[in-house]
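After this line comes chain A, so read on.
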Amino acid sequence: MVKKLFVIIVLIGLAVFFYGMLSSFSGNETLNMSAAYYAENGAEEVGAANLVTAIVVTYRGLDTLGEVTILFLTAAIAAFFLKSKDNFSKRKVKESSELLKTASSMLVPLIFTLGIYVFVNGHLTPGGGFQGGAILASGLVLLLLSEPLQKVNSVLFAVVESISGLFYVGIGVAGIFLAGGFLDNSILPLGEFGTLLSAGALPVIYILVGLKVGSELSGLLTKFQETQEEN
Partner candidate 1 sequence: MDFGQIAVSVGFLLILIGVWGILTQKNIIKIVIGFSVFDTGLHMIMVGIGYVKGGTAPILDGAIAPGTAPINIVAGIVDPVPQALVLTAIVIGLGVTALMLAYVVRLYEDRKSLDISSYEDLKW
Partner candidate 2 sequence: MIFEPIQIPWTILGLFIVFNVGLILTGTVRKIGARVGRRRGIRIYQPYIDLVKNYALRSNFTHGMMFYLAPVFRLSGGVGLIVFMPLIYDSVHFSNFSFAGDAILIMYFMFFGTLGMALGAGEGGVPFSAIGISRGLSQVTAAEIPLILAFLAVFIQTESFSITEIVAAQQGGFLNWTLFTNPLATATAMLAFLGSMMRSPFDIVLAPQEIPIGPPTEFHSSFLGVLSTNRAVFPMAKTILYVNLFFGGATSWPELILKSFLLYMWSVVVGTIYPRFRTEQSIRWFMKYPLILGVITILVLQFG
């Protein structure tokens, strides 16, 4: 109880601190220097309708490479210590309901399609590689929920992951030679603003990111599935 009391005191301290921060935050009336720059020049320089995507993939492309790396790391780490159980597919589980099975077999293709759409159109509409990849993985979740014992081809995920990662880095490096620097999207023509084939290499990168995120998350999920001993 003494400990709880301490925690409360400390939390009060933290709250006071946060209150200070909150009261120093007065909202924005206009965009600040960086944001204004992106708003003014984003469309022209990157050619992506979605400014967030422009920032994520191009202006701050290194961050994105980094976050992809983090997912890769997570998956890799989990993979090397979560040892798959050989008999995971023989354990006893309750049969999934018919409803779930049927719905999943209908929905999964749709979900996959949606995921692909989201990352392919990442530079035009809300969404992008991460979102798309996450949607792909959520399809897999549904699949696994309906068929918990199903064996998933994790080698496929690994290969997709590696290839997309390599290409991503490759495109980045190509930027050094063909354009202004690492991860410059103008190695490909910017195309017509607002169309699918615009914004140079940006959609390509986002597709790779989507594939990579999707396969990484899927890989992680299957790892968890394979480690399960009982229900």
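FYI, a residue touches a chain if its C-beta (ideal position, glycine included) is under 8 Å from a C-beta of that chain, and two chains touch if they have at least 3 such contacts; residues count from 1.
A quick word on the picks: all candidates are chains of the complex that A comes from, given by their letters.
Remember, it's a predicted structure, so these values are computed and weren't measured experimentally.
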For chain A in this complex, identify the touching candidate from 1 or 2.
1
Given the complex, residues on chain A that touch candidate 1 span 4, 7, 10-11, 14-15, 18-19, 21-22, 25-32, 34-36, 38-43, 49-52, 54-56, 59-60, 63-64, 66-67, 70-71, 73-74, 77-78, 81-82, 124-126, 128, 130, 193-194, 213, 220, 223-224, 227, 229
